[in-house]
Structure formats: C-alpha cells, structure tokens
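Notes follow once the structure below has been shown.
One protein chain is absent from this view; the other protein chains keep their places.
Read from first to last, the chains carry the letters A and B; within each, the first residue is number 1.
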Amino acid sequence: MISALKHRFLSLKTFYLTSQKGLPFIITLFIACFLYGVIAGLFIAPADYQQGDGFRIIYVHVPAAFTAMLIYFVMASAALLTLVFRLKIAAICMSSSAAIGAWFTLLALMTGSIWGKPMWGTWWIWDARLTSVLILLFLYLGFISLQSVITNQNARDRAGAIIALVGVINLPIIHYSVIWWNTLHQGPTISKFATPSIAPAMLYPLLAMIAAFFLFYTIILLLRMRNQIILREMRSTWIREVI
Amino acid sequence: MNSLTFENLTFERNQRVLFDPLNGKVESGECLQIQGANGSGKSTLLRLLAGLLTSEMGEIRWQNQSIFRQLDDYQQQLHYVGHRHGVRYHLTVLENIKLYGEIFLTKTGAHAGAKQKQRDILSRLKLDTVLHRQAQHLSAGQLRRFSLAKLLLHPRPLWILDEPTASLDNEGQQLFATLMQEHLRTDGMAIVATHSPFDWKTICLTLS
Partner (left out) sequence: MFNALLRIMRHEITSIFREAHAWLTPILFFIITVCLFPLALGSDDPLLNHMAPCIIWISALLAILMSIGNLFRQEAEEGYLDVLILSSHSLTLWVLCKMLTHWILYCLPLILISPLLGILLHLNTSEMLLLISGLLLGTPVLILLGGIGAALLVGIRGSGLLLPILIMPLYIPVLIFGPGILLTYHAHLPITLHFAMMGAFIALSLAFAPLLTSVALRLGVNSS
C-alpha cells in the first residue's frame, strides 16, 4: 500500500508537475502577505514608545527566527519519512531545506545583533533565544557539511536523515537548557524581547511577515526541489519530455 | 539449486554511474568472474551483491526474491571476502580464527569448528608456522590465505570474493584453485573479481 502511494502520489514526477501548477498561486500569496507586512509594519504601525522606530526590525528578526526553527522541524519530519519509508521526495525536501534554513538562521542572528546595538548597547547578547538560534545554525551547518562529504546519493540521504533526527531530538533539550542557563547567568533580569502585550496594529503585520517568510521558504524550497528532481532523474525518460 | 540474479545493476557516485547497468545470473556449481580495469567498480559491484551497499538502480534476487526482503537470511548464505582481509591486526592467527568461530555460529548455536578443525584449516592454508604471530606481522600472502579461512570454517553456498589471489604465490594460487573446485563441485557458487582469469569454466562479466 505504501509503495502504491509512493508511486502514484508521492512520486517525483507527480511532485514536479503539481508544483509547476501550484507555484504561481503560492507566489501571489507571498507577494500579498509580504506587501501588507512591509507597508503596515514599516509605515503604518505606530512607533514603540520605548524603542522608537528601531523596534521595526522585529518584522524581519522574529519571522526569520520563527521560520528558521520551523524549517528545521520540516527537515526533521522529512528525515523521519526518509528513514522509515525511504521516500525520495522526503529526502529531496530535507536536503533542499537545509541551506535555506541556514540562511534564515543567519538572517535572524544578524538582525538580532542589529536590533541589539541600540537596545542593549552591544552587538551580541547571550540571551536564551539568540543562543538557541546560534546553536540551530551549527546544527544546520553540521547537516550541510555531512551531506557534502558523502558521495553516494542514497547514503547521503540516510546519513543526513540520521543527523537531522538526532538534532531535532536535541533541539527542545537545547532550548530548555539554554533558557535555564540564561536565567542562572543573567539573574532575574531577563531581557524582554517580545513584550507580552503587543498592540494589534503591530501584531497583524508581524503575523503577515511570518506567513510571508514561510511562503518565501516554500517557494524557494519548491524551486530547489524541482532542480534536485531534474538532477536525480536525468536518466529517465519523463524528465526529458518535460524539459 | 540456488540462484542469484541481478538486473540493470549499477551504482551512483558523485552524480555519475560507476559502470553501465549490468545483468547476470549465477547458479549452483557456477562461478561468475568479474573482470575490469582498476577503479572500474569491481569492488563496489561485489559489495552491492553482498548487500553491504544499496543502490536505487537495479535489482538483485536470491532464489527469485529481492535480497532486501530477506537481507539477514541472505547474508547468512554467503561469505564475503573483500580486498581488506577482515582480520583483527592486533590478534594472533589463532585468536583470529577463534574469533571467526564465534562469529559464524552453526544452526545449533555451537561455535563453528572445534579447536582441532580450526587448526586443520590453518595447516591446510599453510599457516601453521605462524599460529602465534600477530596478524599485523604477517606477509600480504599469508593474510590473503588467512582471509580464506572462514570459507573453510563454515560452509555456505555463495562465495563473493574480491581479488582472492592477490599477493598469492603459485602455491597459494593452486591452493585457492583447489578450494574453488571443491566448492563448485559440492553445488556451491561463487562470484569472483579478479585480474587473472581462471582455468575452469566461468562466466565472464567485464566492467567498462
């Protein structure tokens, strides 16, 4: 039954053709969310009474960090499917997501740093969230380096899946450990990153930006996956017909 | 009557296939000889057939069933001797064969080959002078001869051998030929990668 599913719905060919039809729709959705988020966030939302206009970087920083974490969970789910069901589409999804996730993580770190300078006066602070994101970057880089040294595609997929799964099991542990570690070393003064009561005028653009970033990830992911499919299926007949 | 067949078998490395897709069949009493230049993928093919590597391309069937449905059972039916010898370098010859005895258990769970049988095998392989020498101090030919020890220790129908006569002198090659002939005569089958063709009737497969 799994192999029937595999061959009919989850095959690379089905994915390639379906994504071709779906992409324009996703791109439109992305542009809509992004435009709303940027315009509402950068221009319409009122300036924060504490941080002034500097707070607006959260419209990049929070979505980037959020998406980076989300991508890792997508990767880990794909890893599970790769390992257990040997789904090639899952393996392609996992491998293609890694670099995108790494870039989002880097973006989150840089914007976090840029936000930090006016906020705390330093370019870096070892608070729980930034540290978790930094460790997430290392997890991504580890995954990418592992995949880069293995020559056989099959072994590469499965090895990547193992390290991704081990990483995802660790991720909540790391996050919790870092939060605990942070409260110990920073004492009672925890930096209030996201103010708990956030005005709706600020919240909706933020949500829109988070959605926009995730849609952007989806677009790039689909494009990368299509490339991977072409590379992997170079020798088969259907790909030559399509291109 | 055992049979091993493979169809459209090839292996991918760095986005390129190692050799053109291969088809082949071996049955009891037959020896399939794999020939090809260095680096043509002979070792990889043998590892694929032993189930040590998996490939997306091609199928391997033992008794008409894919080996991956029965991997454990299939691997208990074969002996694989790679171009690495499979010995523990820091143990002596005697300790190594005792180790093999513990690894290749018979169906009843007893150790394969009592002490005497192990010594007989070693003397047959002309290794009785170096029983207590560490494997790392053996010559290449002696190591090669020892790597054949497990073939004698525990009879199994399928032998997959990678350059078994490498580093063997004439006497060693004669010894190997005798072992092979005995094996094939008792309904065994073998897949051998080698540079030098054998005298007896074999099917040849050449890798490009």
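The rule is simple: a residue touches a chain if its C-beta (ideal position, glycine included) is under 8 Å from a C-beta of that chain, and two chains touch if they have at least 3 such contacts.
The structure presented is a predicted model; accordingly, all values stated were derived computationally and were not measured.
S.K.: Need the list of shown chains touched by the one chain that isn't shown.
M.R.: A, B
S.K.: From the list B:Thr5, B:Gln35, B:Gln75 or B:Ser167, which touches the chain that is not on show?
M.R.: Touches the omitted chain: B:Gln75.
S.K.: Given the contact definition stated above, which residue among A:Leu17, A:Ile44 or A:Ala155 touches the chain not shown here?
M.R.: Counting the whole complex, the residue in contact with the absent chain is A:Ala155.
S.K.: Could you tell which one of B:Ser43, B:Gln118, B:Thr165 or B:Thr194 touches the chain left off the display?
M.R.: B:Ser43
S.K.: Suppose we count only contacts with the excluded chain; which residues of subunit A make the list?
M.R.: 83, 135, 138-139, 141-142, 145-146, 149-152, 155, 158-159, 162-163, 165-167, 169-170, 173-174, 177-178, 180-181, 184
S.K.: Of the residues in subunit B, which ones touch the absent chain?
M.R.: That gives, for subunit B, the contact residues 11, 13, 43-44, 47, 50-54, 72, 75-76, 78, 80, 82-91, 99, 102-105, 136.
The definition used in the following text is that only the chains that are shown with their structure count from here on.
S.K.: How many angstrom lie between the centres of subunit A and subunit B, each centre taken as the mean Cα position?
M.R.: That pair's centroid distance is 47 Å.
S.K.: Across the complex, what residues on subunit B touch subunit A?
M.R.: 11-15, 53-56
S.K.: Which subunit A residues qualify as touching subunit B in the complex?
M.R.: Residue list for subunit A touching subunit B: 88, 151-154, 231.
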